[in-house]
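Only one protein chain is missing from this complex, and each of the others stays in its spot.
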Amino acid sequence: MKSDMIDIQNQKGINDIDIDKVGVKGIRYPIVVLDKENGTQHTIASINLYVDLPHKFKGTHMSRFVEILNEYRMEIKIKNFDTILDKMKDLLNAKSAHIEFDFPYFIKKKAPISGEEGLMEYKCRYVGYSGEKKEFIVGIKVPITTLCPCSKEISEFGAHNQRSHVNVRLLSKKFFWIEDIIAIVEGSGSADLYSLLKRSDEKYLTEKAYDNPMFVEDVVREVSRRLIELDIFEWFLVESENIESIHNHNVYALIEWGKRPENIII
Amino acid sequence: MKSDMIDIQNQKGINDIDIDKVGVKGIRYPIVVLDKENGTQHTIASINLYVDLPHKFKGTHMSRFVEILNEYRMEIKIKNFDTILDKMKDLLNAKSAHIEFDFPYFIKKKAPISGEEGLMEYKCRYVGYSGEKKEFIVGIKVPITTLCPCSKEISEFGAHNQRSHVNVRLLSKKFFWIEDIIAIVEGSGSADLYSLLKRSDEKYLTEKAYDNPMFVEDVVREVSRRLIELDIFEWFLVESENIESIHNHNVYALIEWGKRPENIII
Amino acid sequence: MKSDMIDIQNQKGINDIDIDKVGVKGIRYPIVVLDKENGTQHTIASINLYVDLPHKFKGTHMSRFVEILNEYRMEIKIKNFDTILDKMKDLLNAKSAHIEFDFPYFIKKKAPISGEEGLMEYKCRYVGYSGEKKEFIVGIKVPITTLCPCSKEISEFGAHNQRSHVNVRLLSKKFFWIEDIIAIVEGSGSADLYSLLKRSDEKYLTEKAYDNPMFVEDVVREVSRRLIELDIFEWFLVESENIESIHNHNVYALIEWGKRPENIII
Partner (left out) sequence: MKSDMIDIQNQKGINDIDIDKVGVKGIRYPIVVLDKENGTQHTIASINLYVDLPHKFKGTHMSRFVEILNEYRMEIKIKNFDTILDKMKDLLNAKSAHIEFDFPYFIKKKAPISGEEGLMEYKCRYVGYSGEKKEFIVGIKVPITTLCPCSKEISEFGAHNQRSHVNVRLLSKKFFWIEDIIAIVEGSGSADLYSLLKRSDEKYLTEKAYDNPMFVEDVVREVSRRLIELDIFEWFLVESENIESIHNHNVYALIEWGKRPENIII
């Protein structure tokens, strides 16, 4: 029966406008990604897959995106992006393709004094584009502690502090480990976060944060400085957002460095 | 034409099961609520309106819920709940009715030292039920600061602190002002939050929090103690949740007091 | 150094109010759950772990919750709930304990005509309580298609239809498979959903939905009828919510059956 059906997606476009992106959005799938310590890691991603559609075609073939996902979901890694993007362009007769994967990534982390172990979650994002040019962006969100230098300076004792979320997005042509970027960010706040802490760790982290006050401005500068030193990025963006403990709103800072990608909407 | 249409909702139920709630969910509407200082306040609510449906009816008449909302949206207050619920039961031939309004509520608040004014947002919730019995619940979320007593005790200097969200849900037969409950909660943390603070305020609040360390457990106990003292509630629930500055998860405590409402799902 | 620290959590409570629940909320952890087809499944959960705290104790020991999670995360199943809850009560000197796991669960599903395979995500929730009594609830969210009987009846051609989310929560003393409940719900809508469909499948599902119109009321009644027939539940709740295609709000129905659990807030 299938062969008799009219393929309405292949009809001539009623309209002479090219479409930049068309595809599936928000599909949730278990995937396997690279893990520095364990080789691979099972996780669950929210996925967007798009291709361009020239004005002469009415519609794209949505089911093919899921077929490609079925084929590649067990080995999602930056090295494979070219292959996946090429497959998308090939199967969908497109000149450009976009892939976006958002997924949690877990790393075992030892408490600083007690050495107790717990798992920490970091939200990651892979974005790939292949058209006339190629662009790959890796995004990582890292929670840290920030302690306000102003509050410390003006107060007789104490200083307000809070959880802060640092978001980095990186465009590099060289391979790098997510773990190494996380280490850079966790070293750029007043202190870092853990899932499992004993009292000795809590004492250490409280004092460390007090000894190391940082504005949201300081954090994005320090992360940027260290990323620049790595000397492997063509572009990056660093955001930091404090969940202020004295306000019901957040404070925020952003540094963008290098030439912004042209095709990926960052 | 309308009169010729078959009224399929009035057909006999295909099934002999009564429905507890049926209606519209997540409709967003501008409403007007009571304001202690200014008389009334314009806000925007997410609204659910439900009635029961006996097994002999196939479906309810969804459009009537929106008609009732159109009629009453300019005077949403606890005193009106009975009228609205009765109207719903009447118009929809029902024996019971539920209304749920979630809306932000703003109060002008002066900074503690500078006296500078800003607006603070508090998320509120009105839930009303009318069947054989009547139940009305008011919910209010209040952000506060909590400073960890343990961290203060064990550390040479400093103490981790964070924004915490206190959620109270109250069943009372007497009228009370949202403003008065907010004052109780804001007085039950290590310090309270403001939208506009100058340096003198920041110093004051930092030191106040350090002088007044509270676990999440202390907060729910203190709020509960003060609510019990008010002596107007038949039931309440107090939750507090710390956005921990040393963890990437929250800590939480809950106290429930009195006899839980039977008809409202709290 | 740790042994010298004052254990401030064990100090006498400043307040004579018992706390119903205290613990960690929103911790994200990779876990392993039972899978009918494959034995086990790796997934990622948002987890809450609570115990009660008598009025004589000031605070609980938050780190122990994460230690318990570390110990049991590789075998999260209903059969283990008793063990985990007992361990919590034991380690934290508590009389009652609560556990809540929310996690996505994936099942391979074949398209109805083409037989093409894709993975479908179902959001699941395990809630367990152990105090003087024991209560276990399993929650499952299943997306389906609903096609409006009224729209079909009154229109010359076509009928509005939409994605609908059915949420069931079940209290049973007998073991059951999540897969079997999903099958019941997917058989109770106008049609069911797939991640991968070819044109022949789309034709089949479009016609199936048109032949099988269902109000949101019909769906909760049909699911309830089938759950009652299974004859293994002490209590259940069935909700259905249509993402209406002709409205910007949803329509909703709920049936609750049996005696509502007393300790778990459903």
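Going by the order they are written in, the chains are A, B and C; count residues from 1 in each one.
Here, a contact is a pair of C-beta atoms (placed from the backbone, for glycine too) under 8 Å apart; a residue touches a chain by one contact, two chains touch by 3 or more.
Just so it is clear, the structure is predicted and the values come from calculations on it, not from any experiment.
In the full assembly, the chain not pictured is in contact with A, B, C, by the touch criterion defined above. Listed residues A:Lys21, A:Arg73 or A:Lys87: the one in touch with the omitted chain is A:Lys21.
The chain that is not drawn here is touched, among residues A:Thr60, A:Ser190, A:Thr206 or A:Ser245, by A:Thr60. Although one chain is hidden here, its contacts on chain A can still be listed: residues 5-6, 8-9, 13-15, 17-28, 48, 50, 53, 58-60, 62, 149-150, 153-154, 215-218, 220-222, 224-225, 241, 248-256, 265-266. Residues of chain C that touch the chain left out of the display are 120-121, 143, 145, 147-148, 150-151, 154-163, 191, 193-195, 197, 199, 202-203, 205-207, 209-210, 243-249. Along chain B, the points of touch with the absent chain fall at residues 1-2, 5, 7, 27-30, 42-44, 63, 66-67, 70, 104, 106, 114, 116-119, 121, 195-200, 203.
Everything below uses one rule, namely that only the chains that are shown with their structure count from here on.
If touching chains are joined by edges, the resulting network of the protein chains shown connects every chain directly with every other. Comparing mean CA positions across the assembly, the chain most remote from chain C is A. Chain centres here are Cα averages; for chain A and chain B they lie 34 Å apart. With each centre defined as the average position of its C-alpha atoms, the distance from chain B to chain C rounds to 24 Å.
Of all residues in chain A, those touching 2 or more other chains are 121, 195, 197, 199, 203, listed in ascending order.
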